[in-house]
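Below: one structure, written as structure tokens.
Only a single protein chain was left out; the remaining protein chains are all shown in position.
Up next is subunit A:
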Amino acid sequence: MSEIKPGVYPVPMTDPHADATTQPFWDAALEGRLVGPRCTNCTTVILPPQPRCFVCQNTVFEYVDLPGVGTVYSFTVVRHPLAPHLREAVPYVSAIIELDGTQGAGARMLANLIDVDPETVFIGDRVRVLFDKVSDTFAVPRFTKN
């Protein structure tokens, strides 16, 4: 469990519960690398991984390294704690990130944006990934301003 402090959402899972399709993502995450499954036919990147490419119906993907940077597509500042233990975490920023090296929609990531002043976050901000290792098997992707 990551430390509870303002701006950092405490992730309630300590294992990614990976299957064969998602395990490479989490293996790379533990090494601090952001990777994504790319369709071997049409190069569409799909996150979270899915069984088929929604563009061409291909079922074969290869994991490729992504730059680990992206752009804030939208965000919200969560100010109301929905559970008692979140009182120490709010306000925190939850964001949708469009990743460089992908087509955008279909490979967006939802992540906690940390080490930022919530009042100065804007759509279009450039951000980079940080991996928060919460256990030996799970490194949670968060983002911060680049």
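To be clear about the criterion, contacts are C-beta pairs under 8 Å (C-beta built on N, C-alpha and C of every residue); 3 or more make two chains touch, one makes a residue touch a chain; residues count from 1.
As a working rule, contacts and distances are computed from a predicted model.
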The hidden chain: which UniProt name fits, "Acetyl-CoA acetyltransferase", "Carbon monoxide dehydrogenase medium chain", "ABC transporter permease" or "Oxaloacetate decarboxylase beta chain"?
"Acetyl-CoA acetyltransferase"
Residue in contact with the excluded chain [from A:28, A:47, A:66 or A:127]:
A:47
Among A:40, A:76 or A:146, which residue is in contact with the omitted chain in the full complex?
A:76
Contacts from subunit A to the absent chain lie at residues 1, 9, 11-19, 21-22, 25-26, 47-49, 54, 73-80, 82-83, 85-86, 89, 92, 94-96, 104-112, 118, 123-124, 132, 138, 140-142
